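Omission of a single protein chain aside, the complex is shown with its protein chains in their original locations.
So, subunit A:
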Amino acid sequence: MATVTINGETRTLDVPDDMPLLWALRQELGMVGTKFGCGIGACGACTVHIDGVAARSCSTTVGSLAGKKVTTIEALGQSAVGKALQAAWLDVDVMQCGYCQAGQLMSASALLAKNPSPSDKDIDSAMQGNICRCACYGRIKTAIQIAAAESEKANV
């Protein structure tokens, strides 16, 4: 039995301690926005925030989360940066199939939270853990730049 704080709510999970967070989110809590892509930390589709830092939920056990705060794609719009990213994503029509995009958005929002005006290289290195099989990389980068510029304007 584990107790985890997810999107500000305390949830109790009756699952083995070594169950990855991904499967607890998707199939115990019905929060299916976080996606399964590889299960080995190699694709980023399952990215969530743990205490504000991007983490792969497929490689994070439920048992390791005591006292930590998990944020998922379902709550992304609650932060200003998250909102700006969602808007930019739609503005440039980033996606093709869209399956990787929850993970992309979670990685991008973790990046902007700690580095509000990232360079091209910063974006490349923060995002290289996220595969987009449809290869929407150019638009993902553009959308991050737009969201960064928007957030900057809002803060002036």
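One rule holds in what follows: contacts are C-beta pairs under 8 Å (C-beta built on N, C-alpha and C of every residue); 3 or more make two chains touch, one makes a residue touch a chain; residues count from 1.
Everything that follows uses one rule, which is that contacts and distances are computed from a predicted model.
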| item | value |
| --- | --- |
| Hidden subunit of the complex - UniProt protein name among "Molybdopterin-dependent oxidoreductase", "NitT/TauT family transport system permease protein", "Transketolase" or "Acetolactate synthase small subunit" | "Molybdopterin-dependent oxidoreductase" |
| Touching residue (missing chain; options A:V4, A:V81, A:C100 or A:A148) | A:C100 |
| Residues from subunit A at the interface with the omitted partner, ascending | 15-16, 19-20, 22-23, 27-28, 30-40, 42-43, 45, 72-74, 76-77, 85-86, 89-90, 93-102, 105, 123-125, 127-141 |
